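Note that one protein chain of the assembly has been removed; the remaining protein chains are unaltered in position.
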């Protein structure tokens, strides 16, 4: 018998601290598997951000820097300009990337910075106990929208993939989801493509990943997958939003 | 005889400090004329930003706040939430709005904040002596791109109107230009519409205005108008990018 | 005593702000002060107020600039890294003299550090983390009831002096619960704000809120005016709690949580016959210079012992006030560690015995 | 003398960085230091370096964090409001112990203020404008040649101690031109950076650059380590220029531009028979405590006079060092105003006459 | 009783923080001075949690405890971690349904209450804490039954008020446990 | 000459800052210590500009001047503003083509040079400053002709080097002007 | 023939692996607690396993390895 599924060397093996059923863990594995498959664990440099994944520098086997909240793209830019030959990626949540870090991600994309952003959108601030994120859905109850997000007061959810796709520096942007096996596989393909395009110097690449937060959504892990499908995907349609290697943009 | 063109009461009359031929001056007059025509000089509140227009609080006749570099939309948000009945506008340059202030403008738009942003795009940092702006054209020589802006190093120009139009909170976004009489008139119509939609509570409104910087472009004032037409408009096409009152978006 | 309620420090801040007539909150989440936002997200609805989660701390402080510059009572809150991001805003608010109230529930640093209690932002908030010459009025409570009253007062002080008031608490003060008596009717002063940019409202005064002055003579004029305002505050607004100073041989200086621990130490030490007193600055700025320098002049006093949750920050102000008259010793813990009563008692014993 | 070139202070900083092997610059424009960027935008091309204009000061300092954390020598530069925005970054860099060099060519504040020279960011850069306990190594030149050498040294100091070094200059120092001798060959040390996150390069050490430690014991450990590093720097790296201290009755303390003016004053005063000396801290931190406290102990010294382009900041460190032994007087100008030689001389005369 | 300090400790999900809050509230309603201080931190999630409660007839000095009069331990790691902080002559109240070991010290009193078992027998495992708080009250008199009931009423949302009689029943079981 | 201070002042576009820089550079090439300090500010644009130059045989104290040995005034407001800063016995060199008034003080020497007129007669209005610098050199000996030429060569971009002979001609006119 | 192995100590009992198993052989052992105090998942009838690895793909905690 042969191992058809084994734990990737792209991870250190340190047990992760995420809540039971939080799909951040799946995303980590996918990224790590792609690092292993591309044989870049030894040269890649990752940037952790501030969110529940603040300490994933302990989980990824490559060299890692922990960036200030929202600033991972700037940190990654610094890293990449020093090591243009290394694969450089950021791992960021929706609060990190779409709120405080808006300017940094927009400008990394506009510069066509040759980095890849793994953007985990769980429609909430997980780490700080469930406040509204820029991607929180209209009507969603959070600790800072106790009566549900009301567009008239708190504004509308931001679709980052769509927004960043308007920038010329963005080479590849795809939105994927963790809600079932097929989509998890699709996500891995997207990450592979993003990393590959990065190595080819195509420009800025990003994979937006719809992910669960059972704890702060107050939904059990399996139900949370359903919530992605039923509630999130209508607001955040999956697909490729930018692909310089394709004929045109979606 | 009747005055067919007189100096608007929307301006204080204080002589402006802009360089000869700088079209910032025209933009000021247009905004002030609309304030006068809408009879809101007494109630409107404007927010100056940091750029050559840092002190236009002395030029506009309404109450004004001077905001930190890039933060005018946040300041205006604070003002508007206190005085929801007042017309509130920001006046920002391309460095201010599209570089350091990226997060603030994106989120004011995403929130559908009921303010109007007058965004003066002159493809350069005027105030600080001609550095590259996010909107600087590829190949354009500036004090920080002495060999011309090179996309591979400095990235691509950002089209803010297009980018912000992807946000649901944006009610009206139009790009206009100062390069001739017809376009100046069109600009005034756009400002009028934006202010009107704001008073109707439609959401965030913005008018992007292509404007000259003869001093830092190193082109005489009349030649600068030509440069807008020949060089800037191909990169920044004029038109309405978002209009919730229209059938669809452009 | 029946109207006492058991409240977290963070909740007390939030409720006190509402009682003080604050109807606008702008903030960005960060531990350990998120309860302020959670509380106000609900509470502002009752009072027709505005709770707005900003996109960042930078945006939040600039929303404060706008809303308070337009005449409202406004609150924002954050914790250490978030307060660092607000430093440009602090300086602008000082320059434009906009009354504002900012809460900093300190966590441990530097950098991302940790979320446990610390007092490492004394320099930042008291000396000036932003650029240029300015002062914040800094209030430090050591219990929840006091936090409640100081928060209410903060709004009056801010309006009175057109200054930024920082409520500086460590994580312990923000997270702990104690009984609070909430005043039914408040006698909050109503401040006229003729300077505010609130729309000329039919009048013809053109209001501008700004901190830029191109002419150096004029800008120096602003600075001189600010400095004399600061001297006035120093003269009028010092608040300090002292205890057992009369015959103290050792005087502990401490604020917030450390002062609470010190009180236990004083009792214990007294039992052992060591006379320890306490000076607890409530206003960190204006700093209680006078009482400290007076105390330093007393023959009964052997030494000062400054205790902080940091590597030594307020101790500089204590030394400046003592001005060489007595020795000023320091004991600090960092990283979220808190000195135990025994630990301090031990130091006190050694000082009393001459062996520190 | 033939290889002397006439250079602006800002240009000298830029060229010195290149000479020191710095090949990465990240910055955001702001007066009065834009010439650093203009110079490097050209110069980096010659040396295959990277000049990148960041989208903001916040982005710039975080690019520094990344690039220096990945092992490179990196420079950023800004002026007062921009430095305020970098304070979170300063604290992160301190926590992660990333060697970095940051230039602050100060302008006048607070707020947007003005662009003329000032020294109002002393507290921010020396005491800690960011959160938590940390120190920057702060170098203050008072001439262009010195600025050149200190900038070069800054990179060595940063690498040696894994610390953020601030080159703190006022607008005058940045804008003025003086002859500079540019060393042909430099004996810059090459520092091994085994800690850097530069890709494991086939090795199997997993490098992480971070400032977060959840366990308070561990975080206190980091803090203790940082503090002992700071004590080491205090012991080894103090730089100070003194002049005419031997028999001085009045000792002026001043840095940067003010120290230049003071030198003229000393000459003039000597002509009038008033003995004035100067202590000019070159490292603002570590502060030259020893020489000041020694001088304070001298009987010949009557008083100290601290001169700054602010409302009184370094004077606190002078007072801490003097520790009550002599009076420390202060004279400051703000808003872009610079005290004239006559103005200071007048004060000196009054002190000498006992009437200040 | 002039000053009285309690540490309550257990797993994250066991309601340790709100148990402490209830005790503090009950004592406050009795007219006493109280303070409650939680452990907090990201490691809280899933890990252990504890809180410190001080009840006093005078203004309270430090809410931080380096030693306590009573330790209420809801799991084994809590007992192991905090046993040494109990003052000489102090008390350990432990949930014997979950904690199989006993304190090794001789100078303290131990009350082993089968709280979780009793609570689940009475229909709700979550009320184990209430039984221990009853035991605390019965044995150490820091708040009375009435005030505990008032505290429950204040803390519980209206829709859970129908559970109060059951909780008081369990409280009484603890109260009379020795 | 041990220390020698010059203020050069005029309108923004008149090349006042680079004139000062040329003087400083020429003196430096002569082996002297020099400092040059510009006025700067946003009001510069279109407004007036000035710079301070100190030339010395010893290390220079302050580069900031509250008084000067020589004032070179290229417009009337400059003369009016800085006249009082000239030291007793000092010198004012002014462009008499542009400045119609004369200093009111008796204790200073005035050299009125028709610089702009001479320069435009010789084909380039922009060289007025060079004539005044020539006058400075001829009358006050702070740098010699050769070093001034070298300074020009260093400052001017290669493509403008063909103008140097013309500039030196104008320099000489200033040099011999009294 | 296929084999699936669960590292029970790493398991958090989230149940994501349960519904995706085409053979419905993955269950949460409510009768057992691992040292984290959580109920681990396990496979009930190893023999039915087809080695599709769906369970492993959905597991966020690197609990599962699959051989075939």
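In order of appearance the chains are A, B, C, D, E, F and G, and numbering begins at 1 in each one.
Just so it is clear, a contact is a pair of C-beta atoms (placed from the backbone, for glycine too) under 8 Å apart; a residue touches a chain by one contact, two chains touch by 3 or more.
This structure is a prediction, so every number in the text was calculated from the model and none was measured.
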Checklist entry - Given the contact definition stated above, which residue among B:20, B:84, B:201 or B:218 touches the chain not shown here? => result B:20
Checklist entry - Of B:31, B:45, B:97 or B:184, which one is in contact with the hidden chain? => result B:184
Item to check | Touch list for chain B against the chain that is not drawn | outcome: 1-7, 11, 13, 15-16, 18-26, 28-29, 180-181, 184-185, 214, 220-222, 225
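Just so it is clear, only the chains that are shown with their structure count from here on.
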Checklist outcome for this item: Between B-D and B-C, more contacting C-beta pairs sit at B-C
Checklist entry - What whole-number Å value describes the gap between the mean CA coordinates of chain C and chain F? => result 55
Checklist outcome for this item: Among all residues of chain B, those touching at least two other chains are 54, 66, 68, 99-100, 102-103, 106-107, 134, 154
Item to check | Where chain E touches two or more other chains, by residue | outcome: 41-43, 46
